[in-house]
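Structure record follows, encoded as structure tokens.
Missing here is one protein chain; the remaining ones are kept as they sit in the complex.
Chain nomenclature is as follows: A, B and C, assigned in order of appearance, with residue numbering initiated at 1 for each chain independently.
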Amino acid sequence: MQLGLVGLGKMGFNMRERLRGGGHEVIGYDPRPEVTDVPTVAALAEALTGPRVVWVMVPSGPITSETIGELAEVLDAGDLVVDGGNSRYTEDAPHAKLLADKGIGFVDAGVSGGIWGLEEGYGLMVGGADADVERLMPIFDTLRPEGPREDGFVHAGPVGAGHYAKMVHNGIEYGLMTAYAEGYELLAAEDLVQDPQAVIQAWTNGTVVRSWLQQLLAKALAEDPGFAEISGYTEDSGEGRWTVEEAINHRVPVPVIAASLFARFGSRQEESPTMKAVAALRNQFGGHAVKRIGLSG
Amino acid sequence: MQLGLVGLGKMGFNMRERLRGGGHEVIGYDPRPEVTDVPTVAALAEALTGPRVVWVMVPSGPITSETIGELAEVLDAGDLVVDGGNSRYTEDAPHAKLLADKGIGFVDAGVSGGIWGLEEGYGLMVGGADADVERLMPIFDTLRPEGPREDGFVHAGPVGAGHYAKMVHNGIEYGLMTAYAEGYELLAAEDLVQDPQAVIQAWTNGTVVRSWLQQLLAKALAEDPGFAEISGYTEDSGEGRWTVEEAINHRVPVPVIAASLFARFGSRQEESPTMKAVAALRNQFGGHAVKRIGLSG
Amino acid sequence: MQLGLVGLGKMGFNMRERLRGGGHEVIGYDPRPEVTDVPTVAALAEALTGPRVVWVMVPSGPITSETIGELAEVLDAGDLVVDGGNSRYTEDAPHAKLLADKGIGFVDAGVSGGIWGLEEGYGLMVGGADADVERLMPIFDTLRPEGPREDGFVHAGPVGAGHYAKMVHNGIEYGLMTAYAEGYELLAAEDLVQDPQAVIQAWTNGTVVRSWLQQLLAKALAEDPGFAEISGYTEDSGEGRWTVEEAINHRVPVPVIAASLFARFGSRQEESPTMKAVAALRNQFGGHAVKRIGLSG
Partner (left out) sequence: MQLGLVGLGKMGFNMRERLRGGGHEVIGYDPRPEVTDVPTVAALAEALTGPRVVWVMVPSGPITSETIGELAEVLDAGDLVVDGGNSRYTEDAPHAKLLADKGIGFVDAGVSGGIWGLEEGYGLMVGGADADVERLMPIFDTLRPEGPREDGFVHAGPVGAGHYAKMVHNGIEYGLMTAYAEGYELLAAEDLVQDPQAVIQAWTNGTVVRSWLQQLLAKALAEDPGFAEISGYTEDSGEGRWTVEEAINHRVPVPVIAASLFARFGSRQEESPTMKAVAALRNQFGGHAVKRIGLSG
């Protein structure tokens, strides 16, 4: 089928390719002339045959809201917008409302798989009205991986359910990554283990901990033994933060996901004010030495 | 090749079957007459042709130590003992010493895969001298899963390295399970998500969080929707506890693995003394109501 | 000086008494006829001599907002409103704006000390313009404990700073309480310790951990040995949740405060869905027994 696609970054670019490979007609828009098919969002709307379907694949937050606002201007009743980015699920209802006021449908789609999705397919979690989701199934079926539909695609509920599921997915992802990473550090800390990379490679098949992330960890270690070349400085996207905030909203204890988020915060601090305070306290009551800044330790 | 196998429980029984299917001659001993091939450990020793190889697959702790002690009595110089159970790696050196005093070799083997290993193969992490491990390779190659040897088997280092790696593997496993489980609870807590099981099923293919455990979670939910039939009461084996203890020994922060361990401890408490104390404190300073025992909430 | 006081609950009632004891003229309003001095908020406004000062001491959230809205109606330019409740600091700016539009000043005041404040004085953290805070100093000086002003009172910054400081104070309080409570459980778990209460009593003087909360814990244990009569079910007010949310906003790792919050969430769950999922997973891969609901363990 025909699809408009706004946003041709790391994700959108690959998705256009996969969809075209699946026989769909994709007209993509991106502000970067070297990748775009049309010069403007308005031109995109004109180039599509109604009733139109436009997939938005831009950074979450203001850019997504602006893009949807722009689409509300140039699309017509009966058209359909999909937000495939990592928007916070609480933004879906306002976006849907804005579009519904003009008779335009809205579906939120959580998309997982990263840069590997081009070849392996994308895991999809979508929210929206049945009819809207139904209309998009040819697209979803091409984006999702081979195999049974229910293993790589879910219509999780009404508008918002897709992004909520994606948010939780990413929260889990934080926890999984930290679990593997703590294990790696434990292997590397013990002299008996002569080659941590070999152990992690050996976990890729047959073990209880085998997973795609586990394979990637083995691959990463093979490429950079001992992680000698990279820093532990780690960004976090919104979704880890939102997961903990939603856990608080729902009164759900999430010690593992929260610990994983905090570890990222900590990785970006040159010095921890918390630990300065602890060191200062120890010094106060116990006369324990503190490490003065600028002196070797 | 020929192998003696002591312990025919859930793991040992299946391993005997897989090894026999792979063409090995396995003579098994177990105190339960209905599964054993020989009446005693001594009879096992006699039934094997020297130089003998005996795999021990019994519960970790005293039973493993006793079994190895018994084997030290009935085996001879040149024989080889493998401890495939979940022994703490610190017990390997004493066991190896005990056997070495009689000229018997020792290899520690961490075995992962649970009840699925029979069909899918077992992930193996072994520690020991090169020659001892080499001698066991036909056995290891049959036990491990199909595919490249290095993906399901590792000779991790000298005696102790195999069990250390297995301990860390299980520590990671604790973290992974809790990460998925927290995510499940978050899905179940949100009304927008109409069918958490379907979401978890949809994560089995294409997503970043896909894994074997993830598939098992989908399977478990399909079998018992909403986990209506089971309690959250969860035992822990030694390995989660040892992982945190070794993290302390190595000064490695493991917030995720520790949180996972503590969650299991908590799951077994009818009432938490910690939270009684917190509730009592709140009452003391704030006059906040406490929930009296025996009264409805 | 003269003060209007809206809200005569556990906190407001005691504060009226302390202020009157300090020589101030306090006119209190509360919907409960048995404690109120005037029948309505409007009557309160009329009973006060301008320029008026009204202290709001009602539950945070909608009730505080409604009360401030009501006061905006009945007060005049030059009057001053203090929000002494546990409002989220982000609500202070809108409240201040609403009042400022009518020329009414606003100060936010975090008040600590619970039911003991009547006798011991209240710790105060306030935010607002210098002139507004100055005007309130006679009130603050009576409410705060004996001793140097700076030990029990702080003008922390502009509007919002008082409630922010109070929020952090309560976040710390969560952490302190859980730290003591974990220690209590560890004492109670060890047979060598014959009387945990006596140990906790002995920590009230001379030790590094001595504190007011520590004294309250000793008192609570003396009143209910072994906490035999209370449940661990523990509510949380908004402030613990907000502290973790603000930590996320500021990218500050707060593992201790978050763990304390999650422990409260957990204390209110009959069954943990997270741990059900973990138990189900263990059963799936290891064939480990699960505890069926309705069956004994």
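One rule holds in what follows: a residue touches a chain if its C-beta (ideal position, glycine included) is under 8 Å from a C-beta of that chain, and two chains touch if they have at least 3 such contacts.
Keep in mind the model is a prediction, meaning the values are calculated, not measured.
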- Item | Among the chains presented, those that the missing one touches | A, B, C
- Item | From C:82, C:139, C:263 or C:278, residue that would touch the chain that is not displayed | C:263
- Item | Touch with the omitted chain, as defined above, among C:13, C:55, C:89 or C:227 | C:89
- Task: Quickly run down the residues of chain B that touch the omitted chain.
- Result: 208, 241, 244-245, 248, 251-255, 258-259, 261-263, 265-266, 268, 272, 274, 285
- Item | Where the missing chain touches chain A, by residue | 10, 114-116, 177-178, 180-182, 184-185, 188-189, 212-213, 216-217, 219-221, 224, 227-235, 255, 259, 263-264, 266-267, 271-288, 290-293, 297
- Task: Could you list which residues of chain C touch the chain missing from the display?
- Result: 89, 112-114, 117, 120-125, 127, 144-148, 150-154, 156-158, 160-161, 164-165, 168-176, 178-180, 182-183, 185-187, 189-190, 192-195, 198-199, 201-214, 243, 246-247, 250, 252-257, 259-260, 262-263
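In this section, only the chains that are shown with their structure count from here on.
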- Task: Give me the ID of the chain with the smallest distance between its Cα centroid and the all-protein Cα centroid.
- Result: A
- Query: At the place where copies chain A and chain C touch, is the share of residue numbers found on both sides over half (same) or under half (different)?
  - Reply: same
- Approximate Å spacing (C-alpha centroids) for the pair chain A, chain B: 32
- Where chain B and chain C are represented by their mean Cα positions, the distance between them in whole Å: 46
- Mark out which residues of chain A touch at least two other chains, giving numbers and ranges. 208, 252-255, 259, 262-263
